[in-house]
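For this view, one protein chain was removed and the others were kept in their places.
Naming follows writing order (A, B and C), and every chain is counted from residue 1.
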Amino acid sequence: MDKRFIYADNAATTRVSNEVLNAMYPYFVTEYGNASSIYALGRNAKKAIELSREKVAKAIGAEPSEIYFTSCGSESDNWAIRGTCERLASKGKKHIVTSVFEHHAILHTCQAMEKLGYEVTYVPIDKNGFVSAEDVKNAIRDDTAIVSIMYANNEIGTIQPIEEIGKICREKGVVFHTDAVQAVGNVEIDVKAQNIDILSLSGHKIHAQKGIGAIYVKKGISLPNLIFGGAQERNKRPGTENVPAIVGLGTAIEIATSNISEKRDRVTVLRNRLIDGILQLPKTRLNGDRDKRLPGNCNISIEGVEGESLLLMLDINGICASSGSACTSGSLDPSHVLLALGLKHEVAHGSLRLSISDDTTSEDVDYILEVVPKVVKRLRDMSPLWERILKGESID
Amino acid sequence: MDKRFIYADNAATTRVSNEVLNAMYPYFVTEYGNASSIYALGRNAKKAIELSREKVAKAIGAEPSEIYFTSCGSESDNWAIRGTCERLASKGKKHIVTSVFEHHAILHTCQAMEKLGYEVTYVPIDKNGFVSAEDVKNAIRDDTAIVSIMYANNEIGTIQPIEEIGKICREKGVVFHTDAVQAVGNVEIDVKAQNIDILSLSGHKIHAQKGIGAIYVKKGISLPNLIFGGAQERNKRPGTENVPAIVGLGTAIEIATSNISEKRDRVTVLRNRLIDGILQLPKTRLNGDRDKRLPGNCNISIEGVEGESLLLMLDINGICASSGSACTSGSLDPSHVLLALGLKHEVAHGSLRLSISDDTTSEDVDYILEVVPKVVKRLRDMSPLWERILKGESID
Amino acid sequence: MLYSEKVLDHFSNPRNVGEIENADGIGEVGNAKCGDIMKMYIKVDNGIISDVKFKTFGCGAAVATSSMATELIKGKSIDDALKLTNKAVVEALDGLPAVKLHCSVLAEQAIKAALSDYYTKQGIDPLPIIGEIGECEHCH
Partner (left out) sequence: MLYSEKVLDHFSNPRNVGEIENADGIGEVGNAKCGDIMKMYIKVDNGIISDVKFKTFGCGAAVATSSMATELIKGKSIDDALKLTNKAVVEALDGLPAVKLHCSVLAEQAIKAALSDYYTKQGIDPLPIIGEIGECEHCH
């Protein structure tokens, strides 16, 4: 078997597609004007931004005037939480509802709010990786400023009951934010039908550039600024507009949302082959529900193997993947998502996330399914735990 | 005279240079890995970021560990002010010293701090466009958290006595921040020699992409986060790193600072020709000191002419320029910088900022000096004020 | 902020720029401080505005609305000219950015001011006919 290069970490980031790069290109070198400038070069930039805003709006069923560009998904998340809290502070709303398995952009922002005197309820997830709308409902209090539940989880890919939660929040009159960074382009989103008040998205998960994001804020909600300065983005987000990246995001989101269902079917078939193939290895388990998950997401715990070395070994074989092990982030704890799912530390340490995209081919899947068992065998052979695991001994 | 296209608004933004675009390119389509990922594709991205950090550090005399990448100059400015205030809040420091002619990223942040109970002293500028170090000294109080004075002004280009102010702040034990967005690449900066504690810079003023900035924070100062989330930038600035833009910034700053003095001499000659040429028109005045200004900056008030129509008319003739009129920003007030200089509203409305770069040629200057007088004549002929101005009547 | 093609056309090639010697009515509105002054000159023959010219100090929209307004009243009766609203000027220009709407108000006021001057010169009190012209609320 020849060595191939397979990028199977699309949940971490994606390649900028050729269409996107082509769309961006002129804004680097010919249409490089400042979008606030009055001359044609500036007006062209401005027009391109507004066209992109329309595309982003259309992709999620919003109005262009409800979209603001930001520098990333994390900024959008921070802005949603802190802006809403600030806006409602004078009304005595000092409580936040979120879930235990949100992205750190939400969790660490909530922790920062706790330091400022806010109370945060972290609703749990069940063993399939779902937040229950009922739990959210019960968590809402009179002083709840915002409910923030992610649309789809970045590690285990489970898609949450957003419409139900949206309905509950609307009934209770509470602002509902969803981090849809992983969902956009994979799931049909309609902010109006789903009663979403604020939504975060990011370009680099859908083949646009890193460092560009957007936030949808429902008309009527005036989010105080997170960053102050010039009049860009209708006085809401200063900084000379990143025109090429904005144009790229518009292009990318249009492509990503134009044929979701067809793409989903195709990718799901490949993804299921991956899941089924890897689950044939002994002592493995799928993390997150099998069906209600992002089409490209495969997350499997492989006992007796540590995540980082698994990734390095896959890398040597040309496969880019991710793990529930948070080694790279400077922490030794395994992923909070897998722990929230009820996994033991040692199992969580040995998780493998493969996230494929529309570019992934059937041959890529064949290759992955050839390499993973070999690599796992090699690491298990090297592991002092593996025999004990096979014997059913406790390895705590 | 043939129509040419001349971009003379480099203080607003710049074209991405070919060197920068070439450096960025691979990080869009081949080296697109997430810099936090463990596999080679991620490690390469990480290495590129660290190399860029070294270049940025070197350009201003800092250590790489003192540099954090941000999404723009505005974010850096916000972070400097708000982070420092937050850090020192427990010490009862509730006072900020800045100047009247800062960029809005500073001024509007200061206003936001005022709403939170901070007091802000806005030191004035003199008629040549300088902050006095003495005024800064006198403004510092026991409870001053931070002094923020821009390195060079974006409208009139005047270069401030940074070293003197730095010395005063160091003596008084007050944190000194400077917004060097306009200065980097034009002026030799040495944060250590100049006693600068925090410095903001932005890529798009030096031929890198829009939407990338950096902040220098002196070792020992731990700035609380402005944005919370992942572990990127040593836990200080989350969001998947914008690798291509960061690489571009490193490339751009290396080029911009590699031959400052030679470039300055060349550009200054052209800039002086522009100034002298336009000042030959009656009823004009140079804004800002003639010598201690950014090499590419020419800012002249032209009585009897309104800024926006001047810009539109220049645009028709292929010249991109800017004005002290803030029309485009949705405000009808003329620039706070020109008013701070003591200009009357009606004079401030009629200002022209030409900001040339290293790419500007002598022929470009010839062309500008041919077009500007024609356009001014046309607008003055159309203006009901011009005859009155010539007669010396008051037009208030 | 984006100008329509029409606005840019009327700015680049403004119609009816200039002065009318011995004009029958002259009106000037706006002020330099706020950045816009419009001066309108009219010639009236038998209740018809037979000629109109303007001079404007101001932004692109100020010039374009002046130009369009003169076009819209040239050859029209005084009555029709008095009925010209700023909205009609804006529509004729295919719209104006929100922050520039005040320029169209100025254009309407300039016409009224010129007609007011015309009536005054005729010895007729303009107030019952034209009403208070007021000042642009953006400038004060």
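Everything that follows uses one rule, which is that a residue touches a chain if its C-beta (ideal position, glycine included) is under 8 Å from a C-beta of that chain, and two chains touch if they have at least 3 such contacts.
Note that the structure is predicted; figures quoted are calculated from it, not measured.
Student: Wait, the hidden chain, what does it touch out of the ones we have here?
Tutor: A, B
Student: For the chain left out of this view, which of A:E50, A:E63, A:E188 or A:E308 touches it?
Tutor: A:E308
Student: Using the touch definition from the top, which of A:K3, A:K127, A:K192 or A:H345 touches the missing chain?
Tutor: If we include the chain that is not displayed, A:H345 is the one touching it.
Student: To test your reading of the contact rule: which positions on chain A touch the chain that is missing from view?
Tutor: Listed in rising order, the touching residues are 304-309, 312-313, 316, 325, 327-328, 330-332, 334, 344-346, 349, 382-386, 395-396.
Student: For chain B, which residues lie in contact with the unshown chain of the complex?
Tutor: Against the left-out chain, chain B lists 38, 43, 46-47, 50.
What we mean here is this: only the chains that are shown with their structure count from here on.
Student: How big is the gap, in whole Å, between where the Cα atoms of chain A centre and where those of chain B centre?
Tutor: Measuring from centre to centre gives 34 Å for this pair.
Student: Suppose each chain is reduced to the average of its Cα coordinates; what separation in Å results between chain B and chain C?
Tutor: Once rounded, the distance between the two centres reads 40 Å.
Student: Once you find the CA centre of chain A and the CA centre of chain C, what distance in Å lies between them?
Tutor: 55
Student: Of all residues in chain B, which are in touch with two or more distinct other chains?
Tutor: Within chain B, residues 308, 312, 327-328, 330-331 contact more than one other chain.
Student: Which chain C residues touch at least two other chains?
Tutor: 1, 60
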